[in-house]
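Heads up, one of the protein chains got dropped from this complex, but the rest are sitting where they should.
So that you can tell them apart, the chains are marked A, B, C, D and E in the order they are listed, and the count of residues begins at 1 in each.
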Amino acid sequence: MVIKNIIRAVKNIYFGPPVTRMCPEVPTRLSDRFRGLQKLDKSKCIGCGICANTCPNNAIKIVRARVGPTSDKMRWFPSIDIGHCLFCGLCIDQCPQEALSNTKVYLTGIIRYDHCDLLFTPDMLAREVDINAEKEAGKEVSRWTPQ
Amino acid sequence: MAVEQTDYEEIPGVTLTDRNVISDFVKKTKAQDILNWGRKNSLWFMVNAMGCCGVELLSTGMAHYDTDRFGIIPRNSPRHADVLIISGYVTKKYLPALKRIWEQMPSPKWVIAFGDCAISGGPFYESYSTHQNVDEVFPVDVFVPGCPPRCEALIQGFFELQKKIEAKQDRGTEY
Amino acid sequence: MSGIIDISNIIYSYIPVAIILVVAILMPPMTMFLVKTLSPRSRGVSKYETYEAGSVPIGDARIQFNVEYYLYAIAFVLFDIEVLFLYPWAMIFQGHGITEIATVEMLVFIFVVLFGYVYLLKKEALKWQ
Amino acid sequence: MELPEILFNPLARGILGLCLMGAIFLGAMAAVWFERKLSADIQQRYGPMRTGPHGLLQLVADAIKLFTKEDIIPKNADRLLFVAAPIMMMGSVFLVLVALPFGAIIINGDTYPIAATDMDISILYIEAVSAISIIGIFMVAYSSNNKYSLLGAFRNFARMIGYEVPLGISIVSVAIMAGSLNVVEIAQAQSPLWFIFKQPIGFIVFFIALMADMGRLPFDQNESEEELIAGWITEYTGMRFGLGFFAEYIHLILGSMLVVLLFLGGWNLPALLTSNNILGIILPTVFFLLKVVLVMLFVIMLRWSVPRFRIDQVVDISWKKLLPLAILNLGWVIALGLLGV
Amino acid sequence: MDANTMIDSLSTQFPDAVYDTKVGSNIRIFAKVKPESVKDVCTYLKKNLSFGHLCCEFGVDYPGRNEIEVVYVIGSYEHSVILTLKAILPRDNPEIESVVDVYWNANWYERETYELFGVKYLNHPDLKPLVLPEDMLGEWPLRKDYKGFPNKTARNLV
Partner (left out) sequence: MDEKVGPSEMIVHLGPQHPMMPGPFRLNAKLRGETVVDSEVEMGWIHKGIEKILENKTYLQGITIVDRICYLAALTNEEAYVGCVEKLADIEVPPRAQYIRVIMEEFSRIQSHLLGMGEYASFVGFVSMFMYTIRDREDVMTLMDSVTGARVTHSFLRFGGVKDDLPEGFKDDVQRVFVNLRKAIDSYEELFSSDEIYRSRTVGIGVLTAEVAKDIGVSGPPLRATGVAFDIRRDEPYLVYPDLDFKVCVQKAGDVYARVQVRLDEMRESMYIIEQCLDQIPKGPLFPEGTAYGRRTPVMRVPAGEVFHRVEDPRGEMGFYMVSDGSDKPYRVKIRGPVYPTLQTLPPLLKGVKIADIVAIAGSMDTCTSEVDR
């Protein structure tokens, strides 16, 4: 009956507290296995290219980048096009050195106004360049891809 | 921008006011801030679930994420909508329909590319059937990567769009 | 006592109606004029075409109506007029000393109407197509 | 204490009517906000929160946005009708508003309703002008040359045709009982006992028919979003859509007021409460508006807690259930009249 | 009735049309059929062996052998045996009898095989493209020698 439905609705007002997650302010509790933006450990990476080969979407390319933020030595590291990345975790599973790992970054760091900004260089993956600060600073940092 | 401007058809009795004195005045003064405040707080998006991301799009409007908090509500007709969310692969068959829908939306209007498929084609970027590089066809304002992105990411995408509108940097308006 | 306007002069009670009518008629065009001057315009090939869920519509929407609609509308008009006849009767039903006669008259009237109603029901003329 | 003479001037009443018009606009905005919040509560969400405290300014933002949206008139549309339709709808609701009292002031036992005008036959007038809005809806739909709109318009027509008759008969029953066609007098006639207790069947018939007239959820077939996109208003953009939308909500408020006036006793209070002049000025109106809000609450709750009928079921209910019930109620009222109750 | 008797019954009924029969396990049997008699075989399967459920129908392209196989995977609602029926067609002019009259849902499968492989179905009620736009007809994208694939026009930043 219609009345029954109304009673249910009234019950919901009083006994059903809102279940909404207050998204932007209160960050959602993510599971430990959540697959967000990858993190690169430059000291472990040997530049073997297994991740690039295993990527189902060809989103990874091995490029030359500085070994550390202060060092001038260059080595081969993966760079990821987040606009292509499926976040499937295959590259992380297949990495023989466990140089790549999951993080829980999936919001402010990687939402962009421009498609070209979605390329994540090894420095950005290794968090040597702070993603948020880099974003505020402008395009120059983000486009910096040492080849 | 991406929509061809040359094919624009003049309808009798309709005058273009984009070079109007009044709108120029509005643009230059504080009035624009008020308008932008109204616009950014009532972004009605169009229901257009197109793939995996479409399911997350549905969930976003529901109780757990509740976009209504920001005044963002779904509308079915493009005539009432402000935001087109491309939430999936655009195939060669679907592109004309999507273009029609986009053109039939009244300005000011914005596009959010939600998910990898909309940004780059996602896992289907080399398919014989999908249309690549959607951002060359639609003036995309915000790219939300993920496959599919979580619902929070869409809300964050709307946030970024609001910031863009507030700063008068948005692309989809064609004032 | 509820008289706020002298009802005996019938014009008086319709002057506010006229004022509101003028405003109500003027308001939408004024609003739309303001909107026209303030709003931006977009460009698009199919902007002014009819919306049909993204498809190109086949044929015109202004089709010939079903004949059933007309039958239906006629039935409605008949009943509505019958209802209209009830209003003056309702006014004099009480307090004029003719309550019994009015009742009988009205019962006859309602019976006639009911007869037509049952006939329509039997004919299934009230079934929406 | 007497009211100043100027308030009885028809022109002054007209200006009062304009004020009421503004008030009803605010009321409609409040109603939309109220509906969004209430539906959110029912669905265990928050509803508008960010625009102003608890989203109170949400509707202002919406109005600003709609105001500066582009106005598109489709190529195949009938331009004249397309432009004229909002006038029809707005005109209809405002003409209804003229005759409806928004409350009353009781001074020294005399009742002065807060209304723009006072007519002998106001209930007949209300029924007549409120039907115009249906023509407005039909004009909207037919002019936009959209198939979804056309289907919505047909449904709207079918619904109107079905429900106008029971609505009329139940109003007649009320008129018989009150012995008047004046809304104010009908409201006054319920002084000791509300009509809902005297003719409960009549109330049910009237309420259902009015719900159908307002197009609220079990009966919102003309807009049914899932199959007809947005029904009759599919092609309307920006402020044109806004006008139609506002007209619907104003209709909702006016309908709730009509329910309160005809069946729920209007502003009538025990004489004890209104004997004081100050209380008499405030209380009846507050009481009346409170009842209106409660009726609206019920209507809105109903919308968010029931599914929608199919259009042929709606028509069936009207002709096969409501019409006999309405006639039964008429018989009941006549019987009461014969007994002199 | 188990898998062996089914396959025996089929090959005795159609000694000429059905060949290369094989029993994979007790729920999987395989057979090949001449293209011209596929409809008769299907009718027999449905009527007598209660193979009433066409799981799917599709093509496989073998450019090396210059053949296109049309594969019918036919199951049943009564028993759990699945028959894989294959018809081998020439690659340059693949034509086969439609089985829409026998299996209702073959309609879309055949339309799809037609637009993706170019297999022409005779006596099909409505043979037109199903999933691709009309102007892509004739490209036969699922054939192995399809030129438009992989499409490298997509912008990949890496």
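In the analysis below, a contact is a pair of C-beta atoms (placed from the backbone, for glycine too) under 8 Å apart; a residue touches a chain by one contact, two chains touch by 3 or more.
None of these values were measured; they are calculated from a predicted model.
K.L.:
Give the residue, chosen from B:Lys40, B:Arg69, B:Lys109 or B:Arg150, that touches the chain omitted from the document.
P.N.:
Of the listed residues, the one touching the omitted chain is B:Arg150.
K.L.:
Who touches the missing chain here, B:Phe70, B:Trp110 or B:Phe124?
P.N.:
Result: among the candidates, B:Phe124 touches the missing chain.
K.L.:
I'm checking contacts with the chain that's been left out. Which of A:Leu86, A:Leu100 or A:Leu119 qualifies?
P.N.:
Per the contact definition at the top, the residue touching the missing chain is A:Leu86.
K.L.:
Considering the whole complex, which of D:Leu81, D:Ala131, D:Val306 or D:Leu338 touches the chain not shown?
P.N.:
If we include the chain that is not displayed, D:Val306 is the one touching it.
K.L.:
Touching the absent chain: which residues on subunit A qualify?
P.N.:
Residues touching the hidden chain, for subunit A, are 1-2, 4-5, 8-9, 19, 30-35, 54-57, 86-90, 93-94, 96, 102.
K.L.:
Over the whole complex, note the residues of subunit C touching the chain we left out.
P.N.:
Output for subunit C: 52-55, 57-59, 61, 63-69, 128-129.
K.L.:
List the residues of subunit B that touch the chain left out of this view.
P.N.:
Listed in rising order, the touching residues are 46-52, 54-56, 58-59, 62-64, 76, 78, 88-89, 91, 93-94, 97-98, 101, 122-124, 126-130, 147-148, 150.
Heads up, the rule we're going with is that only the chains that are shown with their structure count from here on.
K.L.:
Give me the fewest steps it takes to get from subunit B to subunit D if each step has to go to a chain it touches.
P.N.:
1
K.L.:
Looking at B-E and A-B, which one has the bigger number of contacting C-beta pairs?
P.N.:
Between B-E and A-B, the larger count of C-beta pairs in contact belongs to A-B.
K.L.:
Rounded to a whole Å, what is the gap between the Cα centroids of subunit C and subunit D?
P.N.:
The separation of the two C-alpha centroids amounts to 14 Å.
K.L.:
Enumerate the residues of subunit D that touch no fewer than two other chains.
P.N.:
40, 43-46, 67-73, 75, 229, 234-235, 238
K.L.:
Taking each residue of subunit A in turn, which ones touch at least two of the other chains?
P.N.:
Counting only residues that touch two or more other chains, subunit A contributes 18-20, 81, 83-84, 115, 118.
K.L.:
Which residues of subunit D touch subunit C in the complex?
P.N.:
Listed in rising order, the residues are 7-8, 10-11, 13-18, 21, 67-76, 83, 86-87, 90-91, 94-95, 97-99, 110-113, 115-120, 124, 142, 144-150, 154, 157-158, 161-162, 164-165, 168-169, 172, 175-176, 179-182, 184-185, 188, 229, 234-235, 238-240, 243, 311-312, 315-316, 319-320, 323, 327, 330-331, 334, 337-338.
K.L.:
For the complex, give me every residue of subunit B touching subunit D.
P.N.:
Listed in rising order, the residues are 11, 13-14, 34-35, 37-39, 41-42, 62-63, 66, 68-71, 75-77, 79-80, 82, 104, 106-108.
K.L.:
Quick check on the complex: what are the subunit E residues that touch subunit B?
P.N.:
131-133, 136, 139, 141, 146, 148-156
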